[in-house]
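Here it is: the structure, laid out below.
Note that one protein chain is taken out, while the other chains of the complex remain in position.
So, subunit A:
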Amino acid sequence: MRSAVVLFPGSNRDHDMVKALHDVTGNRPTVVWHQDATLPDVDLIVLPGGFSYGDYLRCGAIAARSPAMLDVARKAKAGVRVLGVCNGFQILTEAGLLPGALMRNAHLRFVCKEVKLRVINNATDFTRAYAKGQVIRCPVAHHDGNYFADPETLARLEDDGRVAFRYAEGTNPNGSINDIAGILNEAGNVLGMMPHPENLIEALHGGLDGRGLFESVIQAVAA
């Protein structure tokens, strides 16, 4: 499986993502600078976590308008899988590739801890290696992860099975509406999520629960 990681000024989880992709897929991803107007042809494009452009204006707002993102949007429309984690999720909403917005955490504090995620839809390219309803451990680290969407958008997401992950009961760390932790686009090839699956892929780091997401994409590519 071939993958690419887009690097923005202020990205800081790109190394973790590159390592996770390398370890789980066996292939080292291509790292693409955000000013590059064309991404390589790959099976998965990843927007990593961090603080692109120092969160100026709004989290992800300026990164979403970078040259690489125009090509990400083109490729997403053509069906290429795109994963945005944390700041990458914020960038995807700002780019209009996912609906809604990520707002300041309801309690106004930066949250850095492990949470539990429930797999709501396991019939996706990103979750097929998990069981439906399975609860996995996953770290979060963010200040603006409070997902918001208007009632019509929210109803569409819920009715169409586009909520991929929810914070398990009682563990919502940021006030996110309907405990939403990760959502898909309409076609199902774009996933945005606040938690960091790339940080739970080695036994030495305390668990392997994040591997399933990358293994899901490998399975989807092979299918």
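Methods note: contacts are C-beta pairs under 8 Å (C-beta built on N, C-alpha and C of every residue); 3 or more make two chains touch, one makes a residue touch a chain; residues count from 1.
As a working rule, contacts and distances are computed from a predicted model.
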Any idea which of "Carbohydrate ABC transporter permease", "Sulfate adenylyltransferase subunit 2", "Phosphoribosylformylglycinamidine synthase subunit PurS" or "Phosphoribosyl-dephospho-CoA transferase" UniProt assigns to the chain that's been left out?
"Phosphoribosylformylglycinamidine synthase subunit PurS"
Using the touch definition from the top, which of A:H15, A:R104 or A:R156 touches the missing chain?
A:R104
Touch criterion as defined above, residue of A:R28, A:R65, A:K132 or A:H205 at the omitted chain
A:R65
Subunit A positions in touch with the non-displayed chain are 57-58, 61-62, 65, 93-94, 99-101, 103-108, 146, 148-150, 175
